[in-house]
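Only one protein chain is missing from this complex, and each of the others stays in its spot.
Going by the order they are written in, the chains are A and B; count residues from 1 in each one.
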Amino acid sequence: MAEHHDIEHTEAHKEHIGLPGYFAVFGVLVVGTILTYFVATIDLDSILFPGANTLVALLIAFTKMTCVILFFMHVYWQSKMIWLSAVAGFFWMAIMFAYTMQDYLTRVTGTFNP
Amino acid sequence: MTYITNGFTLKSWLLTKDHKRIALMYLIAVSVFFLLGGLYAAAIRLELLTPQSDLLESGSYNKVFTQHGVIMVFFFLIPAIPAVLGNFFLPIMIGAKDLALPRINLLSWYIYMIGGSLTLYALMQGGVDTGWTFYTPYSTTFSNGYVMAVGLGVFINGFSSILTGLNFIVTVHTMRAPGMTWFRLPLFVWANYATALVMILGTPVVAITILLLALERVGHIGIFDPSIGGDPILYQHLFWFYSHPAVYIMILPSMGVISELISNFSRKKIFGYEFIAFSSIAIAVFGFLVWGHHMFVSGQSMYAGMVFSFLTMVVAVPSAIKMFNWTATLYKGSVSYDTPMLYALGFMGLFLIGGLTGLFLGSMGLNVHLTDTYFIVAHFHYVMVGGTVMGYLGGIHYWWSKMTGKLYSEFWGKISAMLVFVGFNLTFFPQFILGYQGMPRRYAAYPEELQVLNIFSSAGASVLGLGLTLPVMYLTHSLIWGKKAPANPWMLPGLEWRIPSPPPTENFESTPVVTWEAYEFGEENGLDLDEARKRDLATV
Partner (left out) sequence: MSTHDHYHPPGLQHQFEDMKQQEESVSIGMWAFLVQEIMFFGGLFTAYLVFRSRYPMAFAAGSNHLDAFWGGLNTLVLIVSSLTMALTVYYAQKGNRNMQVILIIATMFFGAVFLGVKAIEYSDKFNHGLVPVAGLNHKSKAEEPAAKEEGKTAAGEKHEPNPRGEFQWTGENYEASVKIITEAHEKKYLTKYEEVGYYSNGELDQNKVRDKVRIFYWIYFVMTGLHALHMIVGLGLMTWLLIMAWRGTYSADYYSPVEISGLYWHFVDIVWIFLFPLLYLLGRHFMHGGGH
């Protein structure tokens, strides 16, 4: 039983990225957190365009999330099914956002709070 | 030893991890709720016999139709087919010993019972009058019914649905027997898989929505109150994000049952297997993109209404694909008219009407005229009762011999199938006309000139009620006095017909190896078609 199992999961596979890898990902996450904290104090909205602050914050958050999902949660080494379910969750949330907002962003003014 | 004789104590049932026993426990629970919801329906039809609100005054009438809706939607239609028939047959049809996560399966039954009990408690205390949709701000601010308790019941019940869906997804992925490839799966399994996707992706949203509603009711923060900056339409968006796909939770498993019935009772490989399989998935996906068609007159933007209206037309396509493929399967098939098949044919007729009137309502312009009238009521009853209940009853009859090891009376079965079909049409067809003439839903009184059609409807309801009571009687009768069922009474090729009736606890003596396609009729499967034909002729 065990032999059969180990053939499928080679030793390299089971170790995933190994200790240095985990600490590297951890480093990225910490840097991302500190970065997002300080970028928020710069008025990118005026320097670049309105909403730039939020965009940068979200980009950093997405990067951090991707690191956690791929390496801490081992999705990078997983079957297509796991990839699919990880993507599907966010895709469906995006559906909910998009189709709700297509209503809110196209409302006639005044109906919300007369 | 069969799964039924494997232990007789109450404990052996309440702590069982056997998917078949859990399915039977679900069957009993779901039937109780169906009966209860039916009684509320009877009260509604009795009240509408006369134009005046005399049997029930408006307040009680509001509560009666709300409780009819809540019980039927959340505690009967949603769990009925997946939790009873799916639970019982999904593992058997893919050649597995059990669902992948049996303890979670049992947990889902307990969660269902807790949610159901809580709701029943609230109903006994005085009930709710918000309509099953709990629209804000009425439900958050003004209603003085037991909104919190019923909401909590629905919230809890949602997790039972999520766990069932989760279990089905895992089971279909990992528990298929050797040789049971994706495209050899019976279409009932495909349909339940698609349903499970909707359950996983949609149900949590309604859970959080009801949580928000409860918090709003407690705290009056104003998130759904337009006078202090909130938005009641946000509630509707979140609610229908789940509750429209929930319609597909109800209808998809039923379509799966119908695919089984149509193919098996035509003794013919189903036409367009891949199309039916993928149309289930397509319905599950597209079903998430159309929720705004419940909100055309709610104040959502015109642009959003147009998008949702267009997408509603798109979701009709996969449903139509199924209808055409079923019809093509019947063509030149060796059709026999056993009770399950009568239900299946009834389904095709009723779902066709229900589906097409759905297109009327999905057209934004016509919807403004028809919304919140009896046209809507008739439409969704044609889909829910004509679709789900017909499929459920068809499935129950189809698999009864396998589930219980007993044969029911075919004569009474046919009588009841006809009564249900006739009674159903008599009840709900007049409601299309009533709605078109402008009779609004959710009112206890109506203008006198509409009385004739309402009497038709109420009369039909009593026929329908009789048609639904008969199965309870002859099916119960068959448990004790019924003839012992053979393993394969209809000479069908599916895996569930290759094991004894009722099945042993482990389903299969040894893991089966599947070497045949789904719905493959032929002698190489040990099925003598001539033998089966002779049997059919003998029963006509």
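In this text, a residue touches a chain if its C-beta (ideal position, glycine included) is under 8 Å from a C-beta of that chain, and two chains touch if they have at least 3 such contacts.
Quick caveat, the model's predicted, so the values are computed rather than measured.
*Asks:* Using the touch definition from the top, which of B:30, B:84, B:100 or B:330 touches the missing chain?
*Replies:* Of the listed residues, the one touching the omitted chain is B:100.
*Asks:* Hey, which chain A residues sit against the chain that's not shown?
*Replies:* Looking at chain A, the ones touching the missing chain are residues 1-2, 4-6, 8, 14-16, 18-19, 22-23, 25-26, 29-30, 33-34, 36-37, 40-47, 50, 53-54, 57-58, 60-61, 64-65, 68-69, 71-74, 78, 81-82, 85-86, 88-90, 92-93, 96-97, 100-101, 104-105, 109-110, 112-114.
*Asks:* Touching the missing chain, which residues of chain B?
*Replies:* Chain B touches the chain not shown through residues 1, 96-102, 104, 162, 165-167, 169-171, 173-175, 200-205, 207-209, 211-212, 215, 218-223, 228-231, 234, 237-238, 241, 504-506, 508-511.
Convention: only the chains that are shown with their structure count from here on.
*Asks:* In angstrom, rounded to a whole number, how far apart do the mean CA points of chain A and chain B lie?
*Replies:* The computed centroid separation for chain A versus chain B comes out at 37 Å.
*Asks:* For chain B, which residues count as touching chain A in their complex?
*Replies:* Chain B residues touching chain A: 173, 201, 205, 226, 229, 231, 233-234, 237, 241, 288-289, 291-292, 299-304, 307-308.
*Asks:* In the complex, go through chain A and note every residue touching chain B.
*Replies:* On the chain A side, the touching residues are 81, 88-89, 92, 95-96, 99-100, 102-108, 111-113.
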